[in-house]
Structure formats: structure tokens, C-alpha cells
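Of the protein chains in this complex, one is absent; all others appear in place.
Up next is chain A:
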Amino acid sequence: MKPCPEEIVQYMHDYLDGEITRRDEQILKEHLEKCPDCQEHMDQLSRSVAFLSSASHIEAPEGFSSRIMASLPKERQSAGLRRWFGRHPMLAAVAMFMLLAGITLFSNFNTSDGQLAVSTQPNLVIEGNKVIVPEGEKVEGDLFVRNGELHIEGEVEGDVTVINGSKYMASTAVVSGRIEEIDRAFEWLWYTIKSGIKDGLSVFEGPDAGDEEE
């Protein structure tokens, strides 16, 4: 009996790799049909790899990823802070604001001689620390009073905000927007920041804050 062509075994492996040419495949098939030894060889190869492929999938043990996270080298502190800021833009803004405004702001709130501050609408009447929206008058735009008493007898077309002061509404008063009274330092901060963000002054949005959502 003449020995099998040397390349037959190579063709078997090419076949199993899915990288056999049509011509070689034809040669392999024809040979296997007439050679039981090579047929047996081919069967054994196929069976071995099929057996390996029957291996069940193995999963990482419970808690694997948290153990890894716990054993990573400590990250730089600045990165941690930046991420925290990214997750809590409001609180981050507050923190930042407090840092910038610092003690000055709090001293303003704590001293009794806080200056009256009023938004500038032409038809407002100011008497001492009293700010009056006269009856029959219509104040346009948001009204803002700090360290004073606001008396509304007429109409305000906009939001009303009273900071560190008081507010009296006459029966004739009409306010089209929201009314907010703020008299604590923290809330004032909060207010400033909220409106800052609303106005698009979102300086605190770090470059990676937006990535969180996807």
C-alpha cells in the first residue's frame, strides 16, 4: 500500500482552522474516502476539539470586581474631588461659591446694618427700608428686595424675591411669577447659584460632568 501523501495531515488542520482552499479540500475529501486511517485521524482531531468546546463557561467569583476596585492604588485626590463635583453640580457650585464669597458674604447676613438693595424698576416707591409696589401700578420684570420690607399693593409681572427681609401683600396685590423669601445665608447662596445656573452661568460644569449621562 502506498503511503499517504504528507500534506494530508496539514490539510486536516487547515480544514479545522477554516483556512483550506477549495482545491486542497477536494484532495482531502477524496483521500479520506479511501483511507480509513486518515479518516480515523480526522475524526479524532474533530472529536478532541469538539470536546474542548463543550467546556462550560466559567464565571468570575462573586465580589470579584469590588475586590479589584478595593485593591487599586489610591487615585489622586484632585481627581476624586473633580468627579464628586461632576456628580453633584449644585453642591459643587455652593462649595465653590462659598469659597469665593467667603466670610464677606456671611458677615453681610450677620450684621444688622445690611444695606437695602432693590431691583431697579421705575415705578417702585422706596421709603427708608420699605419698598412699595403702589396700588394700581404694574411693576414689570422680576422684583428683588434685600434687607428691606416689601409691600405689594399693586401688580408685579415677574418673580418676587425677598432676601433677609419681610413681605406684606395687600388684598389688591397681584404677582404673576413665583414668590420666594430667603432669609438664611445658605438659602441665599443656594438661590444665587440656582439662578446662576439657570442663566447659563454654569462655570462649575467640569469637562467630564456631561459624560456621566451616557
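Please note the rule applied: contacts are C-beta pairs under 8 Å (C-beta built on N, C-alpha and C of every residue); 3 or more make two chains touch, one makes a residue touch a chain; residues count from 1.
We take it that contacts and distances are computed from a predicted model.
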Problem - Chain not present in the shown complex, as UniProt names it (candidates "NADH dehydrogenase", "Aspartyl/glutamyl-tRNA(Asn/Gln) amidotransferase subunit C", "RNA polymerase sigma factor" or "Cytochrome c domain-containing protein") - result: "RNA polymerase sigma factor"
Completion exercise
Per the whole complex, from A:Ser48, A:Asn123 or A:Thr172 the residue touching the absent chain is A:Ser48
Problem - Residue ranges of chain A at the interface with the undisplayed chain - result: 10, 13, 16-17, 19, 41, 44-45, 47-49, 51-61, 64-69, 71-73, 75-76, 78-80, 82-83, 208, 211, 214
